[in-house]
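The block that comes next holds chain A.
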Amino acid sequence: MVPGQYYLVLSAAVFCIGIFGLLTRKNALLFLMSVELMLNAANINLVAFSYYWGNVTGQTFGLFTMALAAAEVAVGIGIILVLYRNFDGVDVTKATTMRW
Partner candidate 1 sequence: MIIEALIAVTFLAALVTFVVPDRYAGKAAFALSLVPVLGSLYMWQQYDASGNALLGGSAAFETDIVWLQLGQYDLHWLVGVDGISMPLIVLTTILTTLAIVSAWTPITERQSQFFGLMLFMEANLLGVFTALDFFVWFVFWEAVLVPMYFLIGVWGGPRRKYAAIKFFVYTNIASLVMFIGFISLVFGLGDSISSLRLPEIAQALQAGQLGGFAGLSAGALASVAFIAMFFGFAVKVPVAPLHTWLPDAHVEAPTPVSVMLAGVLLKMGTYALLRFNFTMLPETARSFALPIALLAVASVIYGALLALAQQDLKRIVAYSSVSSMGYVILGLIAYTTYGVGGATFQMVAHGLISGLMFMAVGVIYNTTHTRMVTDMSGVADRMPVTAGIFVAGAFGYMGLPLMAGFAAEFFIFKGAFESTVMEAMPLFTGAAMFGIVIVAGYLLFAMQRTLFGPFEFDGDYEITEAPFHDVAPLAVLLLLTIVLGVSPDIFFTMIQDAVNPILELGGAF
Partner candidate 2 sequence: MSEWIAIGAMGVVAVGLPLVMMAMSAMLRPSVPEQGKSATYESGEVPTGTARVQFNIQYYMVALLFVVFDIETVLIFPWTVIYRSALEQGASLATILTPMLVFIGVLVVGLVWAWRNGAVKWVKSPQASRRKTERKDA
């Protein structure tokens, strides 16, 4: 059981780094990277506990998570691109045509 908890700590650390990056950065791309980090934290758990529980559910789901993360990035980059064109930058705090 002990190794399992180590993995939990590791993934929690990665997750928190992601959260931290997300909260402190204004750059949309860095935001995206932070989100990827958080998703990878989830993957760490999934794969580690897939091993622990002896079923492949977690690993398979890890694959899906990766695929979805990629798709998310694809869409995200597209949006950031139009953001860049409309607001001349990728600073998320710049886009304030509407009241927050």
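The rule is short, and it goes like this: contacts are C-beta pairs under 8 Å (C-beta built on N, C-alpha and C of every residue); 3 or more make two chains touch, one makes a residue touch a chain; residues count from 1.
These made the cut because all candidates are chains of the complex that A comes from, given by their letters.
Because the structure is predicted, anything quoted here is derived from the model rather than measured.
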In-complex contact of chain A, chosen from 1 or 2:
2
Under the stated contact criterion, what part of chain A meets candidate 2 in this complex?
60, 63-64, 66-67, 70-71, 73-74, 77-78, 81
